[in-house]
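Before any comments, here is the structure.
For this depiction, one protein chain was excluded, whereas all remaining protein chains were kept in their positions.
Each chain carries a letter (A, B and C) given by its place in the written order, and its residues are counted from 1.
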Amino acid sequence: MSEPWPTGVTEIQPNRVAVRGYDIASLMGGVSFGSAVYLILLGELPDEKTGRLMDAILVSSIDHGATPPSALAARTVASTGATLSASVAAGIMSINRRHGGAIESCARTLGSVVALHRTGMTMDEAAAHVLEDLQAAGERMPGFGHRVHTDDPRTSRLFELAAAAGVDADGKAHIGAARAVERAFAAKGKALPINVDGALGAILSELGFPPEVMNGLFMIARTPGLVAHVSEEQTRMKPMRKIDPTNHVYDGPRGRTAPGA
Amino acid sequence: MSEPWPTGVTEIQPNRVAVRGYDIASLMGGVSFGSAVYLILLGELPDEKTGRLMDAILVSSIDHGATPPSALAARTVASTGATLSASVAAGIMSINRRHGGAIESCARTLGSVVALHRTGMTMDEAAAHVLEDLQAAGERMPGFGHRVHTDDPRTSRLFELAAAAGVDADGKAHIGAARAVERAFAAKGKALPINVDGALGAILSELGFPPEVMNGLFMIARTPGLVAHVSEEQTRMKPMRKIDPTNHVYDGPRGRTAPGA
Amino acid sequence: MSEPWPTGVTEIQPNRVAVRGYDIASLMGGVSFGSAVYLILLGELPDEKTGRLMDAILVSSIDHGATPPSALAARTVASTGATLSASVAAGIMSINRRHGGAIESCARTLGSVVALHRTGMTMDEAAAHVLEDLQAAGERMPGFGHRVHTDDPRTSRLFELAAAAGVDADGKAHIGAARAVERAFAAKGKALPINVDGALGAILSELGFPPEVMNGLFMIARTPGLVAHVSEEQTRMKPMRKIDPTNHVYDGPRGRTAPGA
Partner (left out) sequence: MSEPWPTGVTEIQPNRVAVRGYDIASLMGGVSFGSAVYLILLGELPDEKTGRLMDAILVSSIDHGATPPSALAARTVASTGATLSASVAAGIMSINRRHGGAIESCARTLGSVVALHRTGMTMDEAAAHVLEDLQAAGERMPGFGHRVHTDDPRTSRLFELAAAAGVDADGKAHIGAARAVERAFAAKGKALPINVDGALGAILSELGFPPEVMNGLFMIARTPGLVAHVSEEQTRMKPMRKIDPTNHVYDGPRGRTAPGA
């Protein structure tokens, strides 16, 4: 018999399931799902404010309508008579560099700004430097500007909640770097505000998530949206229809207000 | 130009994303991810107690170690050099009738017990009747008994939290039916307690989830676990290793206690 | 150490790979890929004529342009920056009851016609009987009629090649049944000719393929088309484009003639 291989995620014993060392039954009812996601990916339970921020981060990306390729791929597969799980999987497979991936790319670039800042540059100098490098390489800064949203309310809400949780309070790290990039664009006369991907990249970096896991957080957040789209496709639409990627209309309720909001 | 096709999930407008009619920015920080999952799948925001129950439900299924086929499929694909999203998708594709599906199957069977009860039988008579039908068809009752856990702490915790949220308080519906099935087994001398799948099937039925969506809830809950397993495989294990499905050992921290627990 | 589990597909030994008992090196150059597909799925090498028919069957389904959901799902996933394998996999996942599945459904229905015929009915009586049953159940006969092709040249070519291979020469089995169904429709004044799926269902049944494997043959045949579509998407199209499912135009060469044709 060969050596057993190691895993540090979850321990299974008779009548006990422990995630990263915490009895799962004690987590149930005690922590939010956002906190549990933080725990399973980073190995530690977050404090309550950070847990609430995690929930807000996941809520921010729960869905973006029927246009993203993940929703379209999931619906296309569903329309052939596929199972729920195969259809949702096709949606997950669409979360890559071009879809969801701006979070990770932005985090890496902000990481370069922070690293330069830590060598002695001001944050604004560091941001300008990194933008010049990108421009020289013919690349765009990921996480800034948006095709649909010029002033995405999710972005300001994320920064508000991050501030409430005490994340990057003095602006010396990733959120400060993101603000410096925004200023650097403005100095060139470009209105390229941080978008929701940029905000997520900055905040998740600050929370300690490695860039290569960030797309995983986007998958976690988006799975409910994919389940909802596939479920709607299966119950409401004809099989094998031609799914136009843009020509659709929302016909659900409008203008509802959350009780506590 | 053909007619636009309808969707009732999420409305996208410039600077506004609204899920089932609620501005997503107002949900962020206001509701937990569990509540948002309830909203996107059922179309209504749950009350706070139900929202907390939803979080507990998702936490209960966040991971079950390296043995389930979803973790093994995800790790096997990851070991070939696949992307995070393709690897996680392979895990999602493994959530089917035999893995995760007991929640849905149990919900359907408990639904039959409740339906009989509503025609005038006592719940115990209804449970006995349905078990006889299953036996006659050579089928097993899904959601009762477990290979590893004889007294799964997740199960009692789920019922406790459901009771706190006032779910099926008088035992006249799915949870009552699950208890009646347990009694019917006991009456035959069989110790087949409700397992975590059975508890989820009963509680989700009571919350109004249609059985065909329950596997979707399991996918939502398990995606963080899959991301964690793939991430561990990518960073800690050698590529193209032969992944033994049982011969592994947990080497993470042990015996930690959640602050509020 | 537990018992080894059995497999009858391929034996691997040092310096020897044997598929269903045949040294793969001796098959290379000796048999066509169509023959090898027959061998690996049915366990026997076909005679030369049947091997040629197998190749023709695979060629018939190698691609059907950019409109089928398998091509669209593969292209949609590819447009997000996915790998070739994840994109092709999304296409494969789209081959289900509604796409490709008519081959299997038709084979099962023709199987019912043949079974009735063998109890003593004429083939025409059996076909009429089965069509009545379908109509009573509110179902359509799969494998007959087509949205685009009223007289699909692939269909007649398949039957021609099947006849050349001596398949169902006396019309007493699945091909005969398919012809009887066609006559039964004609008798009702409906022009619903056998389509390419119907022809495949009839011929593959006659070759001994079980219906549940037929969708697998369609996957085998279509994988090259999926690779070609993904490759074109990756090299020729912009990432994250909105892929209209119908509004595309063929811009390759036209009117070429195969040397031997």
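Going forward, a residue touches a chain if its C-beta (ideal position, glycine included) is under 8 Å from a C-beta of that chain, and two chains touch if they have at least 3 such contacts.
Quantities reported herein were computed from a predicted structural model and do not represent experimental measurements.
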Candidate in contact with the missing chain, chosen from C:G29, C:G120 or C:G138: C:G29
Touch criterion as defined above, residue of C:P6, C:G120, C:G138 or C:G189 at the omitted chain: C:P6
Candidate in contact with the missing chain, chosen from C:R118, C:K172 or C:H248: C:H248
Absent-chain interface as seen on chain B, which is shown: 1, 67, 69-70, 72-73, 76-77, 79-82, 86, 89-90, 93-99, 101, 239-240, 242-246
Touching residues (missing chain, whole complex) on chain A: 82-83, 85-86, 89, 93
Chain C residues that touch the omitted chain in the full complex: 1-2, 4-12, 14-34, 36-37, 40-41, 43, 45, 52, 55-56, 58-60, 62-67, 83-86, 88-90, 92-96, 148-154, 156-158, 160-161, 164, 212-213, 215-217, 219-221, 223-225, 227-232, 234, 236-237, 241, 243-244, 247-261
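One rule holds for everything that comes next: only the chains that are shown with their structure count from here on.
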CA centroid of chain B to CA centroid of chain C, Å: 37
Where chain A and chain B are represented by their mean Cα positions, the distance between them in whole Å: 23
Where chain C touches two or more other chains, by residue: 82, 86, 89, 93
